[in-house]
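Everything below concerns the one structure shown next.
Note that this is a trimmed complex: some chains were dropped, and none of the rest were shifted.
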Amino acid sequence: MEHFLSMKNLSEHEIIKLLKRADQVERTKIVSRETPLFVANLFFEPSTRTKMSFTVAERRLGMEVLDFSQESSSVQKGESLYDTAKTLEAIGASILVIRHPMENVLEQLKNGITVPLINAGDGKGEHPTQSMLDLLTIYQEFHRFNGLKVAIIGDIKHSRVARSNAYALQTLGAEVCLSAQESWQDESLPFSYVSMDEAVEMCDVVMLLRIQHERHDSIQSRNSDDYLTSYGLTIERESRMKNHAIILHPAPVNRGVEIDDSLVECERSRIFKQMRNGVAVRMAIISQLLEDRGTHVADNFNKRSAISR
Amino acid sequence: MEHFLSMKNLSEHEIIKLLKRADQVERTKIVSRETPLFVANLFFEPSTRTKMSFTVAERRLGMEVLDFSQESSSVQKGESLYDTAKTLEAIGASILVIRHPMENVLEQLKNGITVPLINAGDGKGEHPTQSMLDLLTIYQEFHRFNGLKVAIIGDIKHSRVARSNAYALQTLGAEVCLSAQESWQDESLPFSYVSMDEAVEMCDVVMLLRIQHERHDSIQSRNSDDYLTSYGLTIERESRMKNHAIILHPAPVNRGVEIDDSLVECERSRIFKQMRNGVAVRMAIISQLLEDRGTHVADNFNKRSAISR
């Protein structure tokens, strides 16, 4: 891999290889290099989970983190993303992690920037590292994707997570179905829509999405209770899920809207496990990207991981 | 100790044990662990001193710091404190330090969060680590609390520091008196009010408070000079203090309001010593909390501190 921008162009082999690496990376004891490697996190949109998760992953790999914050940067003086990225490369970043409100914005950088780029969410485009942590959570549960039934449910139209997961799950041979109120359906995705009631009964994985209020043009008049009853995961619907079926949600959860408050930490919820897995997949992606360019994040990393694989 | 939320429920023994630990912690040479421990600092109110002091304490203990800043987080997307805290726990924080504008907010977290919580200031509630550094400063000066006369002076009603110190000083056997203009008195505290002039003459410790402009409902019409003359520590009042008496202030100081500008760094002022002590008490509290759960912040920490104790 040269960059990590999208789930669309990753092969089954590449995805599985990364998942296996992620699955063992947490057990690898990493002794950091004498000369530190720097990574720059450039977040042009608010984030807790993704940013902190990248930070933990990077520090656990022994890397130095350059925490770029838009509010106090030269972006205030009108500097372009390209020039900001080029600057961070010039002062020593070996890898750039970028979240940006504009779709496909990282594609523009591939020409001038020579270090690996990681897409941490580009507008309504993709969110491939979130997809990887969803996949790792499914993989740890079922140890396969082929034939697995996965429902992606909710605000599909505005969700970059839905898009990344739909591409990847198709590549991996899962059967994907979608469920959403009409105004939030996205006809460009090659999957059929089913009702919420059908979705919960037939699927192994119930993947809820967050309502992306911040990407909606107007305030939704529908109230929260209405939404939960019509399209959300109620206690009643949860009771009709298959015995072994699990619940995923990328969080932050709108409790009582997409899912009943009491189900967020229920037995079949993997919501906080997803977050834990976020650190592992990001460690795997970063170390793989650097390794593919001949750089090792830690003096002992390869040797140890070679043994444990 | 499971958490560090309030001075109210700490016993004399627990406080003294922490003060002794703090008193020697700066001299302990700490070699950090191979696998780093993470701490998350969640500050939902502005802070220089407390936040930076925690950061220094954490780094000196060899810990990795997750610096959560509200402005660029998912709190912007409406995420609750509980979900934010749970997230940071999930991605690997071994301890959470929280400052929040709402009183008692950490009590709500004790059910779902399993890692130790430290209260870094909750609204008008408490500020127990500030209290600990005040106590350490007094302890280093007088080597006792029993019978010591301490005056807490100023905006008592809006001060979480006053509350934490009043509880702790009582536990430790000090004689506490209060001094404040009528509108800033807090009748819930079981101590008597004296005039500023009485306070300065009879006390061993003159503990000034900051006027909490940001917690007042309306703008005070009184001007600064008036306040200093009526209720502040003027040069004239300072001259009537006991020979060995010391001045404390939690800072930031409103120079020329609570205290004459020239007294901030005078001989009996311990204001900057308090700040230095803030690092020591926070190192002690964090390492104690983790140790009480069987986690050691540094491979050599216990052994060395065992020797030096």
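When the chains are written out, they are named A and B in that same order, and each has its own residue count from 1.
As a working rule, a contact is a pair of C-beta atoms (placed from the backbone, for glycine too) under 8 Å apart; a residue touches a chain by one contact, two chains touch by 3 or more.
Remember, predicted model here, so these are calculated numbers, not experimental data.
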With 2 chains placed, the number the full structure-file assembly comprises: 3
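Everything that follows uses one rule, which is that only the chains that are shown with their structure count from here on.
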Inter-copy rotation, chain A to chain B, in degrees (Cα atoms; steps of 5): 120
Distance between chain centroids, defined by C-alpha means - chain A, chain B (Å): 39
Residue ranges of chain A in contact with chain B within the complex: 29, 31, 43, 46-49, 51-53, 55-56, 59-60, 67, 69-71, 213-214, 251-255, 265, 272-273, 275-276, 278-279
Residues of chain B touching chain A in the complex: 34-36, 38, 40, 64, 66-69, 71-80, 83-84, 86-88, 90-92, 112
